[in-house]
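One protein chain is absent from this view; the other protein chains keep their places.
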Amino acid sequence: MKIEVAVIGAGRIGQIHAGNAARNPSVRLAGVADAVPEAARALAEQLGTRVMSVEEIMAAPTVHAVLICSSTDTHADLIQRSVAAGKHVFCEKPVDLDLARARACQTAVEASGRTCLIGFQRRFDPTFAALKARLDAGEIGTPEALAIISRDPGAPPVAYLQRSGGIFKDMLIHDFDICRWILGEEVATVYAAASCLTDPVIASEADDADTTAVTLRTVSGRLCQIHTSRRAAYGYDQRFEVLGARGLLQAGNHRPTEVTASGGDVVSTDKPEHFFLQRYEKAYRAELEHFVAVLEGKEKPRVGIADGIQALVLADAANRSWREGRVIRLAD
Amino acid sequence: MKIEVAVIGAGRIGQIHAGNAARNPSVRLAGVADAVPEAARALAEQLGTRVMSVEEIMAAPTVHAVLICSSTDTHADLIQRSVAAGKHVFCEKPVDLDLARARACQTAVEASGRTCLIGFQRRFDPTFAALKARLDAGEIGTPEALAIISRDPGAPPVAYLQRSGGIFKDMLIHDFDICRWILGEEVATVYAAASCLTDPVIASEADDADTTAVTLRTVSGRLCQIHTSRRAAYGYDQRFEVLGARGLLQAGNHRPTEVTASGGDVVSTDKPEHFFLQRYEKAYRAELEHFVAVLEGKEKPRVGIADGIQALVLADAANRSWREGRVIRLAD
Amino acid sequence: MKIEVAVIGAGRIGQIHAGNAARNPSVRLAGVADAVPEAARALAEQLGTRVMSVEEIMAAPTVHAVLICSSTDTHADLIQRSVAAGKHVFCEKPVDLDLARARACQTAVEASGRTCLIGFQRRFDPTFAALKARLDAGEIGTPEALAIISRDPGAPPVAYLQRSGGIFKDMLIHDFDICRWILGEEVATVYAAASCLTDPVIASEADDADTTAVTLRTVSGRLCQIHTSRRAAYGYDQRFEVLGARGLLQAGNHRPTEVTASGGDVVSTDKPEHFFLQRYEKAYRAELEHFVAVLEGKEKPRVGIADGIQALVLADAANRSWREGRVIRLAD
Partner (left out) sequence: MKIEVAVIGAGRIGQIHAGNAARNPSVRLAGVADAVPEAARALAEQLGTRVMSVEEIMAAPTVHAVLICSSTDTHADLIQRSVAAGKHVFCEKPVDLDLARARACQTAVEASGRTCLIGFQRRFDPTFAALKARLDAGEIGTPEALAIISRDPGAPPVAYLQRSGGIFKDMLIHDFDICRWILGEEVATVYAAASCLTDPVIASEADDADTTAVTLRTVSGRLCQIHTSRRAAYGYDQRFEVLGARGLLQAGNHRPTEVTASGGDVVSTDKPEHFFLQRYEKAYRAELEHFVAVLEGKEKPRVGIADGIQALVLADAANRSWREGRVIRLAD
């Protein structure tokens, strides 16, 4: 008995999740919806399924779960409609750019009793997941400090940035989730410094920063530093390291190949995987497999809507800290 | 229009190739054959295809190509039957343990005009293929010397070794192919030293060695050293490095994750991928994609039956060198 | 004509500098002073020189320069006495724990026209100095962000901590200097979070922290994060990385040997050099050579008393930030 899953959103990330669903032996891909009919049609054809409207998906009694991969402003509504229709949900981050709206959505999800997995795919990356498992197994004792480096190869267009909710909600939302996941505690204070250094239009036209330095202190005093940049000339840089009483665990970048070249000037290796589609290819697959395993009752959800809300709380606080130039206490 | 492909052999490696074929959007998996009916049935069910006999495969006019993944002693016959039936062939290495038999097979293939790709999957490994492309692009100039390290995590059972044709045909056959592929020249002399060091039954019951040191010198004097062992306590070790006039290219091991741990005693990383199924997972997929691209007329075959024969010639010479304790000249 | 140099302070760091002076072919070691006569005598004997009192050193017309390696509370006085006596000075950091006192000292030095090199030896570390030279050569363009990891293998005794001036002046003073040196700009805002996580007596008896997360923002918006800990189970961890418009430069740890071991569980390398005496052995030598070259008129001083003062300003601000839980603006 295969699980019927429908996909809403046939863009870049929808194609990833729909493809992983189609290749999953426990899943039957019921259909694909998109606001742009051609996009839905192309993806449906490629995966051997059919185009559905959102209304059809919600009404179909055999559709067991919905993968929400549409634009951010539709997430909260679609989550609520899906759980109201009795369906389980996998939704890309963020739940919503507005914290109050996201919290209303959380209330609805929790009342429904349905699963709502939020797409923090980094938790499913082989390197990050292995590090977390070793940390949980006690390899380095209690975590004390976490340093995250998170850099994109280049900034998206200004038009995207203008609707992105700002760098803290758009880019660091993942890093805030990593912080909570790795340090295993809620955050008490947030301080964010930020600058616009790579392209002045990011400040002048999107009123945003492109380089940040964030400090989080948890309730028991564990410290987390997050450095991000919208531009790394050498590709996508995704590393973190956690110090514990008995040692250090570091998560390094992945490379396309393991070729080393020694020439007249230097010894060189590959740059990191180019961007998130390459780096997190395995993570997206594992994330979908986890969602299916949850639907089958074989695994407990490893990340829920509450995690999505908490990451948003931190992004909001970081944004305020930066705008107001002060430390934010989360009890405030 | 999908290409119909049938698979003969539903064992470990047959499952890999059949699975890759089933997931290839240009392929229709026509059926699976195996001497053990249950094995064929299990694989066919898993992949949503049907069980066929070898005879049915050969007789089916719509079957365009055959993937031969059965036991070594059946390879030559099945290759000849397939090309005689007008089908293209992908066959696991080696063509045959007997050089004369393999050469007869080569003659039949060449007369048929059909493609016969031999399963030297290492040529399709991302790291090895990238190194080769950079070498061909002239990055380090003319290759002068090649050093290959090739170690298995552990020896197979003695019963396997007894029918394997010996370590040079069973294990180094891949390394001989790497040598010809990377140095781009035929070999003139072969010297093989070998010992039984990991388990005395390998010598006493299989009359074989488990540790080798082979030297190949090409017609223009390029030098290749191959070191192999049946046992590496730390996993599957697959590296080589090629020195050229202007530098060095090294192919390193792949690791499951990029976690680094610093503890009281050492700084540590993961061991290499456990064995060939893990390390060459991407290579097997790329190899099948290449075979399909050849069938579609989009690519030229990158490795043919002549390469299978030449690797066998080197394995035969190495075996003789070891048995007789002398250097073998290939014009001999 | 050798340069006559006298050393004040025969403790651990005095032994380093006196030994480097004694081995320098341009230097004659005139004598060694220490408040503990046995310490002075032992070092003088070992290096083939004589014991002097501080008064003798100041009065000796042939003594050209003084290396001040005595306890922190004597630095400012000895600097002022030395320059008043017409001698050049090399002084260990910090100038003084009290900023006003240090500034008075700076005034005296600047009025004297004598050289006063402050012992920020990290600037002379081969790895850090090479990185800085490449940065100055424009390899990665303008620096935008700097992340420093600085961890000691273990905390000193509480009695030491009580007189140390606190973690920001005692430990991060070096990191503040690295920040100014690498980012090439003065700092505008300072935020310091800190905790006591490794040993409660550090808080209860020394009123100090052992783990810090500091953020510095320069006048043009460049960002620096400093993470320190008094305890790293795996040794002395001294790394930093600087992101620029065209790439990244990272300074890694040094290891005692380049042995790699692959065993049943992991692939491992050496831990970093144990502590500062090992890691900065070459830096201390190069620093002394630089001081001698300055005295010979061959090099311009690469770090002066003003750098010592500025690092102290940042340490003071960080301390205040932590104590008051707020961002400090340096124009304040």
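As written, the chains take the letters A, B and C, and residue 1 is the first residue of each chain.
Just so we're on the same page, a contact is a pair of C-beta atoms (placed from the backbone, for glycine too) under 8 Å apart; a residue touches a chain by one contact, two chains touch by 3 or more.
Just so it is clear, the structure is predicted and the values come from calculations on it, not from any experiment.
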Discussion item. From the list B:V27, B:C91 or B:I149, pick the residue that touches the absent chain.
Written reply: B:I149
Practice prompt. Consider the whole complex, including the chain that is not shown, and state which of B:S164, B:T189 or B:Q310 touches that chain.
Written response: B:T189
Worksheet, complete the sentence: In the whole complex, of B:Q225, B:Q278 or B:Q310, the residue touching the missing chain would be B:Q225
Practice prompt. Consider the whole complex, including the chain that is not shown, and state which of B:T127, B:T211, B:S268 or B:N319 touches that chain.
Written response: B:T211
Worksheet item: In the whole complex, what residues of chain A lie against the chain that is missing from view?
Response: 232-235, 237, 261-272
Response to the item:
Missing-chain contacts on chain B, rising order, are 140, 144-145, 147, 149, 151, 189, 191, 193-198, 211-213, 215, 217, 221-225, 227, 229, 231-234, 237, 241, 243, 245-248, 325-327
Practice prompt. Determine and list the chain C residues touching the chain excluded from the picture.
Written response: 23, 25, 46, 126-127, 130-131, 134, 139-140, 246-254, 256-264
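Methods note: only the chains that are shown with their structure count from here on.
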Item to complete: Just grab the chain with the largest centre-to-centre distance to chain C, centres being mean Cα coordinates.
Response: B
Fill in: Chain whose Cα mean lies nearest the overall Cα mean
A
Worksheet item: Between chain A and chain C, what is the separation of their C-alpha centroids in Å?
Response: 41
Worksheet item: chain C: which residues touch two or more other chains?
Response: 232-234, 237
